[in-house]
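One structure is given below, represented as structure tokens, and several questions about it will come after.
Here we show just some of the chains, and they stay where they sit in the whole.
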Amino acid sequence: MATLGFVEYKDASPEVKAVYDDIMTTRKIDWINNFWKALANDPATLKRTWQDIKQIMGPGTLDPLTKELIYVAVSVSNQCGYCIASHTASAKIKGMTDDMFKELMAVVGMANETNRLSAGYQVEIDEQFRK
Amino acid sequence: MATLGFVEYKDASPEVKAVYDDIMTTRKIDWINNFWKALANDPATLKRTWQDIKQIMGPGTLDPLTKELIYVAVSVSNQCGYCIASHTASAKIKGMTDDMFKELMAVVGMANETNRLSAGYQVEIDEQFRK
């Protein structure tokens, strides 16, 4: 039901097809998930978002799995159903084990709890943290 | 100005002192940050929260630095000023380099962006992610 519908590969413009091809090549998969097929209604946003994701989520000082865990953590905090489903799947492909997932959830839960405790108790930032 | 003020070490009950000592021993530091001194007004919550944090943030399948990066990611998403300051400092102590921080921020920013794109385009979860 996506707002503007999905752009399927066979119906895509050459510009969109090029992005789809790059996604499949980069990820070594043979299908495109709904997020990109929805974004493809706006080729400029599709292209920009994919290029940003490709650059940001690739290997760096942090490895791709760690980055994907962070992506899941943010998506869970934000209650984004689609993102939780898709990035949890991506994380598994990149090597997240069940034990890693459980620890990830424990940290995300705890962070959300103490974020509110510190706000609720109106805790001032320590001088030691202000540099 | 914390809501209930801070409980300083010298004024703490033996129960609170025991937690303070454990925090300093575990973290190899000689001071207690404001978060714990605010929570100490409620010794049960202080003790529970510290024990949970200690268990969850310790070594596991994920290493302590990765967990701390996840903590920062959540705190940034939630706009929790105190938590951003304190966990960024903790992450540095645990080995986060400036380059890691920059990559972390890039991922957090991107995740927050695509979380809204997927919600706004009302993207349905792919069958492939539903198992």
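A and B label the chains in the order they appear, each numbered from 1.
What we mean here is this: a contact is a pair of C-beta atoms (placed from the backbone, for glycine too) under 8 Å apart; a residue touches a chain by one contact, two chains touch by 3 or more.
As the structure is a prediction and not an experimental result, all values here were calculated from the model.
Q: Assuming all chains share one sequence, and 2 are in place here, what does the full complex add up to?
A: Total copies of the sequence across the whole complex: 6.
Criterion: only the chains that are shown with their structure count from here on.
Q: On C-alpha atoms alone, could you tell me the rotation angle mapping chain A onto chain B? Nearest 5 degrees is fine.
A: The superposition gives an angle of 180 degrees.
Q: Please work out the Cα centroid separation of chain A and chain B, and write it as a whole number of Å.
A: The computed centroid separation for chain A versus chain B comes out at 20 Å.
Q: Spell out the residues on chain A that touch chain B in their complex, using ranges where they run on.
A: 1-4, 31, 33-35, 38-39, 41, 45, 49, 52-53, 56-57, 60-62, 66-67, 69-71, 73-75, 77-78, 80-83, 85-89, 97, 99-100, 103-104, 106-108, 110-115, 117-126, 128-130
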